[in-house]
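Below is a structure I'd like to ask you about.
All protein chains of the complex are present and in place, except for one that has been dropped.
== chain A ==
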Amino acid sequence: MAAFDEMLPESSGPRRPYTAYDRWLKEQDPARLTQKTQDAERVFRKTGITFAVYGEQEASERLIPFDIVPRIISGQEWRRLTQGIEQRVQALNAFLDDIYHRQEILRAGRIPKELIAGNEAFLPEMIGVRPPAGVYTHIIGVDIVRTGENDFFVLEDNARTPSGVSYMLENRETMMQLFPELFQKIKVRPVENYPALLRRSLAAVKPESTSGTPTVAVLTPGSYNSAYFEHAFLADQMGVQLVEGPDLRVVDGHVAMRTTEGFKQIDVLYRRVDDAFLDPLTFRPDSALGIPGIMDVYRAGNITIANAPGTGIADDKAIYSYMPEIVEFYTGRKAILGNIPTWRCSEPDSLKYVLEHIGELVVKEVHGSGGYGMLVGPAASKKECEAFTEKLKAKPSNYIAQPTLALSTCPILTEKGLAPRHVDLRPYVLVSDRIQIVPGGLTRVALKEGSLVVNSSQGGGTKDTWVLDD
């Protein structure tokens, strides 16, 4: 299966967006580039941009490998992508509002009722609750894959708490430190205003009862969390407090944080804690990460929680397969960005097909994330396929399957020079009274030859993503 290479397609020279970069690259001394790769690693270690890997004692703090060859997207490609993303994000928010209110889409029979009723990501506590400014999912990281010149697909919507945006920012920072001359030559659209946009976006969805400038805070599960660096980074860049559950308490109908001068009210909480841990009185009673009573404050309209509780129902993998219908239902137009064909194993015909073709498909858990609990058929051994077949048969509704896509590749710098590796793209979208998409995103790259798994927890790396100002 020949993959589409975004820089150097087999036939001719470099693709248009890469011409200037390719010219520059050819003039470089390979030894210097290798040196730059090491410099980059030192920069990352020094700043402490690490992530924790679950289940690995020794390497509890690791770096995500960084590749110095940028992923380049032309201005034209970007404009098309953003139109598709905006449409999708509008649909996601409309869907959430509908699903927690009148449920028109279920009445219209466009998606099956069982899919909502029996879904763990659907929170009955949110029924009838309208979040401040009517926004449910404020920060979205849409995972996009490419298979050809004009073929972009959405792989996942990530409408809960998408991570990785700090890497987008630090990757750019690092590239500008390593290769300042490149940014003189090539006009790359900046991404560094993301934290400022995020703060403005969060402030714009403050509760109606808040007058004046709202107090914003980032809620983290704590410094042992794998994405702690990012939580601290964002709070720091936005100039807001980074809080943990035990810092917060409900005081006089508001959420407040314990400061050296007593309790201070918080109006907007950018939470990086899962729904289940948010409020031990409403959800998991054993949660030490949450704030008892915060859901009551939320229902009373006295705090904005971003993203809203219950948004998971929109990026659930079972719902995902209905996204083309969802987009059309709420926007009245066909989806600009396509889905990847998906077999829902809950449907007998689909299950039959999946079981027969398991060696060719990618099978995913409906609620899984981070590349855990999935089977990549073509890369799996016979034994692994058989084990997964048993799991599928035991609980079909827990799985979906997709064809193994020929994800596009982009070269990385290896010891032997450039070598193509599969990539995906996660642009970051901010929703408040408007939708904003920072020109760039996180490009994840599978570092192993032929591998399609780009997740950092599974040996993936990252690249700086350039959107050209052309």
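In the analysis below, contacts are C-beta pairs under 8 Å (C-beta built on N, C-alpha and C of every residue); 3 or more make two chains touch, one makes a residue touch a chain; residues count from 1.
Criterion: contacts and distances are computed from a predicted model.
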>> Which of the following is the UniProt-recorded protein name of the chain this complex doesn't show: "Sigma-70 family RNA polymerase sigma factor", "Iron ABC transporter permease", "Alpha-E domain-containing protein" or "Nitric-oxide reductase"?
In response: "Alpha-E domain-containing protein"
> Of the listed residues A:G48, A:G118, A:G134 or A:G450, which contacts the missing chain in the full complex?
Replying inline: A:G48
> Looking at A:R15, A:R189, A:R258 or A:K391, which residue reaches the missing chain?
Replying inline: A:R258
> Thinking of the whole complex, not just what is shown, which of A:A3, A:V154, A:M175 or A:V243 touches the missing chain?
Replying inline: A:V243
>> From the list A:F152, A:Y228 or A:W343, pick the residue that touches the absent chain.
In response: A:Y228
>> Considering the whole complex, not just the chains shown, which residues of chain A touch the missing one?
In response: 45-48, 223, 228, 232, 235-236, 241-244, 246-247, 257-262, 264
